[in-house]
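A quick write-up on the structure given underneath.
Only one protein chain is missing; all other protein chains are in place.
And then chain A:
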Amino acid sequence: MSGRVLVGVKRVIDYAVKIRVKPDNTGVVTDGVKHSMNPFCEIAVEEAVKLKEKKLIKEVVAVSCGPQQSQETIRTALAMGADRGIHVDVSGKDYENLGPLQVSKILAALAKQEDAQLILLGKQAIDDDCNQTGQMTAALLDWPQGTFASEVSLEGDKINLVREIDGGLEHIKINTPAVITADLRLNTPRYATLPNIMKAKKKKIVTVKPADLGVDVTSRLEVLKVEEPPQRQAGRV
């Protein structure tokens, strides 16, 4: 086994920001708004780094799909302990229309290219709440999947997983290679300390295009309208 883990990290609007819809209702305002790494992706990175620290895996590769600014998100992953980064450059209209299907195709291609043993993702992104990328990636690769993981332990070439599901906790055992998506209680992500951020500057980030991986990022979905949820009316006691 290569001992290599691919971690997907997504750059999203920071959770603390008040979202505003663009006046033309085509989307939300992103210009000048604070962005950071999707919280579930942080948990995924933390889990990967923990596995490396326990010497159960050898290398953590952080991947992000998006415009130039996505490199900041990869840098944060590097500062948390990832070894190197891959930036899949998608910008402009392609980026606006980028969804789980295209991303999972990209991740599948990268997993094959990098000979990954494990793919760790956040369970969902806080901007679109799709909760699809992990599942689609596993399907494309025909790998087992452990989604909503709140506990992960490696046992030889198998993985013991505890999943948080509606009915309670589910314990499963899956083969590797596999796709795992992280849920909230999996771990508490570490801070990227300033010394680690400085050290991360020396780590490498490689940029590739989706076409290089043989992936077509045209979307089969069209956003018709984005609007605010209806104003809350006063209740009645």
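In this section, contacts are C-beta pairs under 8 Å (C-beta built on N, C-alpha and C of every residue); 3 or more make two chains touch, one makes a residue touch a chain; residues count from 1.
Keep this in mind: contacts and distances are computed from a predicted model.
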Given the choices "Nuclear pore complex protein Nup85", "Complex I assembly factor ACAD9, mitochondrial", "Golgin subfamily A member 7B-like" or "Origin recognition complex subunit 5", state the protein name listed in UniProt for the chain not shown.
"Complex I assembly factor ACAD9, mitochondrial"
Based on the whole complex, identify which of A:L161, A:A192 or A:V215 touches the chain you can't see.
A:A192
Specify the residue from the set A:H171, A:K201, A:R220 or A:R236 that touches the hidden chain.
A:K201
List the chain A residues touching the unshown chain?
16, 32, 36, 72, 75-76, 79, 191-195, 197-198, 201
